[in-house]
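Only one protein chain is missing from this complex, and each of the others stays in its spot.
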Amino acid sequence: MLEYSWFIDYAGTVSFAVSGSFAAMQRRLDPFGVLIIAFVTAVGGGTIRDILLGNTPVTWMRTTTTPLIILVAALISMFLRRGTERLQKPLLLFDSLGLGFFTLVGIEQASRYGLHPGICVALGTITGCFGGVIRDILLNDIPIVFRQEIYATASILGGILYYLFLEFSLTIPLAKLLTIGFIFVFRLLVVRYRWALPRFYE
Amino acid sequence: MLEYSWFIDYAGTVSFAVSGSFAAMQRRLDPFGVLIIAFVTAVGGGTIRDILLGNTPVTWMRTTTTPLIILVAALISMFLRRGTERLQKPLLLFDSLGLGFFTLVGIEQASRYGLHPGICVALGTITGCFGGVIRDILLNDIPIVFRQEIYATASILGGILYYLFLEFSLTIPLAKLLTIGFIFVFRLLVVRYRWALPRFYE
Partner (left out) sequence: MLEYSWFIDYAGTVSFAVSGSFAAMQRRLDPFGVLIIAFVTAVGGGTIRDILLGNTPVTWMRTTTTPLIILVAALISMFLRRGTERLQKPLLLFDSLGLGFFTLVGIEQASRYGLHPGICVALGTITGCFGGVIRDILLNDIPIVFRQEIYATASILGGILYYLFLEFSLTIPLAKLLTIGFIFVFRLLVVRYRWALPRFYE
């Protein structure tokens, strides 16, 4: 089943690239700017993870597949702007799948360096969420992930669950599948019911 | 005496984490956002230093002590918000001690790579100051260190003094102690008397 992980990886990349393109077009960037924002949204999280780990040259540089996918996704977003806006729902699905998958990729990469599980979960969250953080910094916003939705929380909880699953002797592929499923469903529920962390300090 | 340096290190970490938490709560971030801002304020400077040097995986990932300290400091800041606001003065003391200590840690790490003393002082300053810079970027401000206080200047002067002390054959522990003391006192004087660099170009 996890042989299909390349599909989820690419679907996540496409989804992040499209969401970046939309945000950049809203801010009236020029086509080059749109392309760059699409790019950093899609690969930013993994790049920060690789840099923190010293895993260089960073992953996206080692092949041309990911850059090409992002280029095509950004171009399609620009040419079919109207059309893609109707894709809001499938986009959310891809985005949530991408969040789940990227979180696991980050955890896996970090655990190869023999780091503590808590640190690995942090790196999973960075992989899943920090592309969006860089996008928001470049567009001169306070990153949305710090303000509104329980986006990162889905990633953190998923990471913790993953280690619990392994603790309970689940096989790695099954643990992965359940984790991706959890993050996916949790994220959709957050959006659907507008869950938010309580600001108990106000 | 320098055996107690772990105390200063942790006190600096706590102080930076608390100052990050306060800044984030003022901007009405959600609890996750507060935690992240606390984290980057406390470890950001050292992380940039490590990345520039190629000292990876970066320092804070190698144990769980620092992340745990930051987590606790951020949670206490959120729960006791009112109480901690009365701690303005001790906070400034910790912050100034932290600045001094982190500056020296940066110089030490850099000198292990055989870099020129001027570059080592720059890396000491980055270690001491750039956590606050990242905090301000994420909160969508022009970093305060570039605008108002002679914060970085204390760090730079301290670093230069440190090498002068070594030049005059002081022992390393004594030179460290005097440097931390200088940065600490200089920073307090800056705040007390509102010293500022002259904008001679206006």
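We just call them A and B in the order they show up, numbering each chain from 1.
By our rule, a contact is a pair of C-beta atoms (placed from the backbone, for glycine too) under 8 Å apart; a residue touches a chain by one contact, two chains touch by 3 or more.
Source: prediction; values computed, not measured.
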| item | value |
| --- | --- |
| Interface with the undisplayed chain - residues on chain A | 24-25, 27-34, 36-37, 47, 51, 54, 56-58, 61-64, 67, 78-79, 81, 137-140 |
| Residues from chain B at the interface with the omitted partner, ascending | 51-54, 113, 115-116, 118-119, 122-123, 133, 137, 140-143, 145-148, 150, 152-153, 196-202 |
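One rule holds in what follows: only the chains that are shown with their structure count from here on.
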| item | value |
| --- | --- |
| Whole-Å gap between the CA centroids of chain A and chain B | 31 |
